[in-house]
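Of the protein chains in this complex, all but one are displayed in their positions.
Presenting chain A:
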Amino acid sequence: MPNFMGLIYNELLKMVRKKRILVVLLILAILIPIFTYAQYRTVQTNIQNLGTSDWKTLIQQQIVDNQNRLTSSRIPEEWRKLIKISIQQQQYYLDHDINPTSPGAPTFIRKFIDQAISLFLPLLIVVVAADIVSSEHSGGTIKLLLTRPVQRWKVLLAKYVSLILLVSFIVTVTALLSYLISGLVFGYTGWNMPVLTGFDTQNDELITQGVHLVPQWKYILMSYGLAWFACTAVATLSLMVSVLLRSTAASMGTMLAAIIAGNLLTQLSPSWTTIKYFVFTNLSLTNYLSGTPMMIEGMSLPFSLIILCVWSIISLLIAFTVFTKKDILA
C-alpha cells in the first residue's frame, strides 16, 4: 500500500513541523536533570541523616519509621495496610541482602519510569496527541484532507498509526535521555544488578511465593514495555477526544483533567473501589513489577491491562464511527 505509507508520512511531517515534539523533548531535557539532582539529594540526605552510606542501616531506619507511623492512631485503615506490606517487603530485601536503591543510571531510569508512568509521561503524550484531529478542524484543513480520493477511515488510521509511532519514540527517548543524563552523576553501570519482582497481593498480604530476581536490564525492558502500553492507551483515548471535540484547547483540557483526576482519585479515596474501572486509575502498571501495593482492592496486572484494552477498543470504535460519519459543517 504505497498510498497508505504516503498518508503516514504526511502525518509524521505535520507532527514534526508543528514543533510540538520539540517542546516535549525540551521538557524531558529540562526535567530529567532536575529529577536526577533530586534523586542525588535524597541519597545524600539519607546518608547524612544516618551518618552512614550503608544501605542496610538505611532500610532498617525505613522499617523503624514505618513502624512508628503504624503506632499513630490517626492513620486511616487503608494506609495502615499499605505500610504493613511495605515493611514486609523491606524486610525481604534485608533478609536476602539485596540493595533496592543501588545507584547507577539503570537504577535511575527504572525508578524514573515508576514515577513517570502514571502522570508525567501521559501528560506529554496528551500534549502531542490531543490536537491530532482537532487541529485539522480549527485550521480548516480538514476540508482539504477529506476531499481527496482516500476513504475517511484510512485518513484516521494513518493518524492513529503515526500516533503510536510517536508514543514509541517518546518512550524510547525518555529512557535514553534519563540514562545519558543521570549517568553523568550516578555512573553508567548497574545493568546486571539483580532486582526483585513477582510480588503479588492477596487479602492485604504480600504474597512472596512468586518473587524472584531478574537482571535489572530485563526489569527495565518490562517496565518500559508497560509504560509504552499505558501511553498507547492514553494516545488512543486522546484520539477519540480529538475526534469528538473540535477545539484543541478543549480536547487537551479534557484529557489532562481526566488523567489528573485518575491520579487524584486513587490517592484520595482508596476505599471507593468502583474507580478501579476508570481507565486512568490503571496507568501505574510498573507498580505490579516492583511489588508496590495498589491502593485499591482487587487490582492486578491482568485486571489493569484488560481495563486499558477495553477502554482503548471502545475509544477506537467511537473515534472511527464518528469520524467516518460526521458532517464537516464549519
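By our rule, a residue touches a chain if its C-beta (ideal position, glycine included) is under 8 Å from a C-beta of that chain, and two chains touch if they have at least 3 such contacts; residues count from 1.
The rule we apply is simple: contacts and distances are computed from a predicted model.
Peer 1: So one subunit is absent here. Using its UniProt record, which name fits best from "Cobalt transporter", "Ferredoxin-NADP reductase", "ABC-2 type transport system ATP-binding protein" or "Electron transfer flavoprotein subunit alpha"?
Peer 2: This omitted chain is identified in its UniProt record as "ABC-2 type transport system ATP-binding protein".
Peer 1: Out of A:Ile27, A:Leu94, A:Leu146 or A:Ile318, which is the one that touches the chain we can't see?
Peer 2: Per the contact definition at the top, the residue touching the missing chain is A:Leu146.
Peer 1: Counting contacts across the full complex, list the positions on chain A that touch the omitted chain.
Peer 2: Its contact residues with the unshown chain are 3, 6-7, 9-10, 13-14, 17-19, 139-141, 143-151, 327-329.
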